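This structure is in structure tokens; I'll ask about it shortly.
A single protein chain has been omitted; all remaining protein chains appear in their positions.
Right after this comes subunit A.
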Amino acid sequence: MNQHVQMTDEACFHCGQEIPEGTHFTAIISGKPRSMCCPGCKAVAETIAAGGLEHYYKHRTGDSFIAPELTGKDLPSNVQAELQLYDNENIQKEFVIDASDTEKEATLVIEGITCAACVWLLEHHLVKQDGVAQASVNLTNHRARIRWNNDEISLSSIMGAIYKIGYQGHPYHPDKEEQLLEQEKKRAIRRLGLAGLGMMQVMMLSIALYAGAFQGIEAKYAQFLRWASLIIATPVVLYSARPFFIAAFRDLKSRSLSMDVPVSIAIGGAYLASVWATFTASGETYFDSVTMFTFFLLIGRYLEMQARHRTGRAGNALMNLLPTSAIKLNNDTEELIPATELVPGDIVIIKPGHTVPSDGYILSGHTSIDESALTGEYLPVSRQEGDHIIGGTINVENPIKLKVSEVGANTKLSAIVRLLDRAHEEKPTVAKVADKVASYFVAAVLVTATVVSYIWWQIEPKDAFWITLSVLVVTCPCALSLATPTALTAATGTLRQAGLLITRGHVLESLASATHVVFDKTGTLTEGNLTLKKTVPLADLDSPKVLQIAAALEAHSEHPIAKAFHRYKETNAADVNVTVGQGLEGKVDGKIYRIGKPEYASQLCHQALSNTDAPDNHGQWLLLCDQNAPVAWFSLNDQLRKDAKLTIKRLKSIGITTEILTGDSSAAVQEVSSALDIDKTTANVSPQEKLSYIQKLQEQGAKVVMVGDGINDIPVLAGAQTSIAMGSATDLAKTNADAVLISSELAKLADAVLLARKTRVIIKENLGWSLFYNITALPLAATGFIAPYMAAIGMSASSLVVVGNALRLTKLIRRKPVK
């Protein structure tokens, strides 16, 4: 095996990354020295330890995110400058509210939360800051609500505090749809709670009535109990059951049948008949059946809604792409304004390191733009005067003047958001099948109920009503309609907790039948960014010293190669010059150094070195030279993901063929492939060829799961039966994918396939059981053997069986160990 894809045993205590050879960073955690991979992790770990919050390491369930660029106690100046923008009142008015005269409140989206321990750490760290009155972090949607005293602490210091423990905060301003979604969810919980409480009360009174019917009860008590039931049942019918009436009305208007129609007839009819019986003190009341029926139906609806709202968190990530502020140019004076106030035609200045606030054309300046957020391409592209650039990308090198061309809903980024919205609306296909079955079933039920009531009207008019009611309640296809959504919800929830966010309903269905898993190499099997692998000092300086010099120089560049060094920066360089595409030259401790391509760097010491002179021929080598001699070699590489090897083994063990399909043509592809023992590798293919390759595979009957991350993968992601994007993928890729591997833990793929297979089995069991129940119960109800309350209990019991069966999916399947 090749040396640079080999894993060393020692991993960073904080982030779990491999520790580069030749570096020694340690932090004291709970009295023990721990190895760290970079000064960033070291600083974060030390901040956590200094706050007495070391227990975080004991409780966390996964590695922390890689620490940001951070050395020592102070924030890097560019981060500091960016955070200070948030103190500006114009920008704050977008997302900060005045909680009281002295206190302000804001909601931030926090990047980097991986488990409940993160929430604990953030909350405790934040309330320790002087002036922070309250901080609560939501693990489900990664939002933090913070309340602080503006006289004692500024928002930028709070966000700085978040940054120092290894997370990043962004202001959260929800759009209208998101607010509506939140309201809908709260209303649903309230409906459910009301129905539940009402059901329990009415049930209690009903038991008294039933017992009274057997043992004899004075008419005045029976009548009083009925009135009490009426009072409790009324809000349940009017508020909790309202969605059913509204949906039934809508269905009738559009001439389609859903289960809302018989449900509404049953609830409405039983309620009105019971009210009539109560007022006239005659006949039976069915308030117990009404409330119980409503409650159990609402549980099903709630579960279904939760499954639909899963993608909410993906929306957070997209919004973070656009900056909150922009520097507008008014007759040569710079003015800081909220980015939302830009209009087409405005001229803005974008400084290096800043995010482009809107789509537009470059008026002057020549720079390179990092479009990785949209395209996944991690090397920046060159843009000059007249070029169109997209909001959300990052300006890397030089300041540019931009003429704004599109804002708001017209920007390319908004188009992506709309794509996501469309994904939201799509209903799972498995559920659709069940809905169709249910709608035929409903028609059959309505016809049967009419026939039954007509026949009984002829035989015994006084029994006709309750028997019809029993038929309606007992045959309610609740279990049938619950069968699929509950299983899907349980499985989706389990996978989400494991780090796989499913955004489209068919995923579980197609994962279960998957035969091939095809990986795109960049960013899926490998980390997708360059990291420092090896430092080879040539002169009498030791590794940490040469690394310091290199980091000081590279700090002046935002190039991905330079970024690999940013984590090690401890000193400053002066007089730095950048030669585009070659390297950098600058002064460190009074001496001139060059770092970059060997050809470029070796010119300084009047030698001619090239890549062939490097210590070995794996990866990318950079040379550091001073004026006399070469000083050190640095090896950079895109490293394999920690769990890649295990994942491939597991997938193979459950009978899935693994393939690599990549546009990359370098030798690295073969290295990765052989290191991981991949079944088949196809390198050097264009996006078009990738798509046709996948289509051909599928025509041959294969069920393909494509795992990708960049924009070049999007046609393939769309073309494959199931597509999974990595959590670090571009947002465009994420919105096109059917599922997102949030935790970026590849090992979960095998778990997901196993769970999907089990889900399929459980859905079949559920459908079988509920059909069996409905078909056997119908004749009994039609012949008058089942009273309405018994029908309601039977209906609920069959629903509970279905739900209980689905709950078996809440645990990941225990894997057999792979040899």
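Here is the rule we go by: contacts are C-beta pairs under 8 Å (C-beta built on N, C-alpha and C of every residue); 3 or more make two chains touch, one makes a residue touch a chain; residues count from 1.
The rule is short, and it goes like this: contacts and distances are computed from a predicted model.
Per its UniProt entry, the chain excluded from the display bears the name "Cbb3-type cytochrome oxidase assembly protein CcoS", taken from "Cbb3-type cytochrome oxidase assembly protein CcoS", "Aspartate carbamoyltransferase", "Phosphate transport system permease protein" or "SpoVR family protein".
When the full complex is taken into account, the listed residue touching the unshown chain is A:L194, out of A:I146, A:L181, A:L194 or A:V348.
Among A:I97, A:V127 or A:V761, only A:V127 touches the chain left out of the display. Of the listed residues A:V137, A:A326 or A:I724, the one in contact with the hidden chain in the full complex is A:V137. Seen from subunit A, the chain kept out of the figure touches residues 51-52, 55, 59, 115-117, 119-120, 123-124, 127-128, 132-134, 137-141, 186, 189-190, 193-194, 197-198, 201, 205, 218, 221, 224-225, 228, 231-232, 235.
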